[in-house]
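All protein chains but one are shown in place.
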Amino acid sequence: MDYVIVGAGPAGVIAAETLAGLEPGADITLVSGEPEPPYSRMAIPYLLAEDIAEEGTHLRHTAGHYDARGIRVVHERVARLDPAARTLAFEGGGSRTYGKLLLATGAAPVRPPIPGMDLAKVKSCWTLADARQIIAGTKPGDRVVLMGAGFIGCIILEALVARKVKLTVIEMADRMVARMMDKTGGDMIGDWCRGQGVDVMTATRVTGIEEKVDGSLSLSLEGKEPVAADLVVCATGVRSNIGFLEGSGIDTGQGVLIDNYMATNLPDIYAAGDVAQGLDFSTGGHDVHAIQPTASEHGRVAARNMAGHRTAYRGSLVMNTLNTLGLISTSYGLWDGAEGGDEVVSLDRENARYLRLSFQGDVLVGALALGLTQHVGVLRGLIQTKVPLGKWKKVLQDDPHQIMTVYLACVQDATRRRAA
Amino acid sequence: MQKSLLIDPDKCTSCLQCEMACSFEHEGVFNPARSRIKIFEFEHGKRAVPYTCTQCAEAWCLHACPVEALVRNKTTGAVEVRDEICVGCKVCTIACPFGTVNYNPDSGKVIKCDLCGGDPQCAAACPTEAITYVDSAWTGYERMQAWAVKTDTKAATA
Partner (left out) sequence: MAWQRKVLRVDLTRGTSRVEPLNMEWANAYIGERGLGTKYLSENMDPKADALGPDNVLIFATGPLTGTMASTSGRYAVLCKGPLTNAIACSNSGGKFGAEMKFAGYDLIILQGRSEKPVYLHIVDDEVEILPADALWGKGVWFTEDWIKNHHGNPNLKVASIGEAGENLVRYACVVNDLHRAAGRSGVGAVMGSKNLKAIACHGTKGVRVDDPKRFMAVVKETHKKLAESGGRKELTKVGTNAMIDVMQEWGGLPTRNFQEVQFEGTGKINPEAAVTPNAHGHVNLITNKACFGCTIACGRIAHIDKEHFTVVNRKEYWHASGGLEYETAYALGPVVGVDDIDALTFANFMMNEHGMDPISFGVTLAAAMEMYEMGVLTREHTDGVELKFGNAEALAVMAEKTGKGEGFGKELGMGSMRLTAKYGHPELFMGVKGQEFAGYDSRALQGMGLGYATSNRGACHLKHDVFGEDMEDISGNNKAQPVKDSQDRVAMIDSTGLCLFTTAGWGVEDFVAQLDAACEGSWTKERCLESGERTWTLERMFNMRAGLTGADDSLPKRLLEDPAPSGNAKGKVAELGKMLPEYYAVRGWTTEGMPTNETLNRLAL
């Protein structure tokens, strides 16, 4: 079979590797839209912070990794898909046919429609190329404004502080990381950042950016004094890369719509990762989860289905973890509460510790934590196995930090029941 | 024959020799806070459970790693952290449904059980044989993994 995978991020690479494992000798082509070896965006902040070199961002580290598996990596950007002809047209002019196709084109940053976003000193931080420009363009003491305090913004934030710039964060929402933290948690992260010398402005809208004669930038804000900067890094969100699918007949919403077998509405075309709008474990609906674990799971399950091993996807659980200047935050599933459910909260604002668990009946369906670094994963275990907590729910209601105890008690009880 | 850690909680007295042996092996210091194996006590000391990675076949941690810092040791079957590659993003810590991959703020990297390269020090230190290292075939390894399968997001082959 002639497999073509468009996109060389985690979903694409894992799909290629899975296919190679399931069907040795298959013809597998991995189309990368960037001129680098396949790399991880997740690692870019650590490159910016100079914790790692560029090689440290690469998804695979063994020389000849792709060749050894019969995976051909080509560097092209896809311009168009013609499903009837089973053909991809490249921006550079060439084209290629496929037997089965995986769309793993990921997402790209969205820039707000305001004047000045095209100035040279306004950067995104999404690709290795972006990272190189930011590294070259900042030195300690520079005034840097980070637009957007979402997940991506926050991981870049850490890196920018490590570069010793004078940082201001401007976020439209009423709190930081609004898509993974409730108001309490988001505010605590904001306070934590302020405590470490970062100027954080939430509920603040940038209306435009202009370059002054001295080369510096000025950001106009709605209802507030302008802010000066030497560099602006824009991290105001991302959107699935589906533009090239226009006119192809593929069903799209926020991303490419896929069924529980990762297939699109068109034959032999599948989608995975940030571009795919797949099954959500918690809601049962379909959503784009632009997160690493989902990309990795999508990649594997899509490949299995492409190779003919019909495998149902059970849905991805939203999960995020973030280190904001040493404060670790995590959220899972229905972290902001479930309809008709109940919850328990433990809050110690002074010591930046916060834990909120959401239940539906006696099943854990969501969790949100600040300052929790040990055994965090059991929250996933409890949510995704939908294990009935029974009498142990009361223990969590009395002290949600007993999560490990409750987890183990449930595991043990289940094991004993099985043995009996 | 591949070997696995066999845990028998009923034999555990909660002495934490295993935690000290583990931290000494990996960090050169007696420091339960940095142990890869943890004892959990509950019901007023009535129950104690040693808990660590089962090196599960699914290896959510390994698959979730964005930079291939987690690799499986073909000899021992353990999933090991390559410190020189780990960037400390912690995605594996939230991906592991057993909570057995933990972030170490001292090193900025994650830590997990690596079976000490095939000579697990926790088992050697355990005075009551609550932790033993035995041929996988007898451990009820499948039973331990039955729990793991419940968390599965991929394997339900139709």
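The letters A and B name the chains in turn, as written, and every chain counts its residues from 1.
Keep in mind that, in the parts below, a contact is a pair of C-beta atoms (placed from the backbone, for glycine too) under 8 Å apart; a residue touches a chain by one contact, two chains touch by 3 or more.
Remember, predicted model here, so these are calculated numbers, not experimental data.
*Asks:* In the complete complex, which positions of chain A touch the hidden chain?
*Replies:* Touching the missing chain: residues 346, 348, 351, 353-355, 371, 374, 398-402, 404-405.
*Asks:* To test your reading of the contact rule: which positions on chain B touch the chain that is missing from view?
*Replies:* 13-17, 20-21, 23-24, 27-34, 43-46, 48, 106, 125, 127-128
Convention: only the chains that are shown with their structure count from here on.
*Asks:* From the C-alpha centre of chain A to that of chain B, how far is it in Å?
*Replies:* Averaging C-alpha atoms per chain gives centres 27 Å apart.
*Asks:* Report the residues of chain B in contact with chain A in the complex, numbered from low to high.
*Replies:* Checking each residue of chain B against chain A gives 9, 38, 40, 42, 47, 49, 51, 60, 63-64, 66-68, 85, 87-91, 93-103, 105, 108, 143, 146-147, 150-158.
*Asks:* Chain B touches which residues of chain A in the complex?
*Replies:* 10, 14, 40-43, 46, 51-52, 56-61, 281, 292-293, 296-297, 300-301, 304, 309-317, 319-321, 323, 326, 328, 330, 332, 373-381, 384-385, 387, 402, 404-405, 407-409, 411-412, 414-415, 418-419
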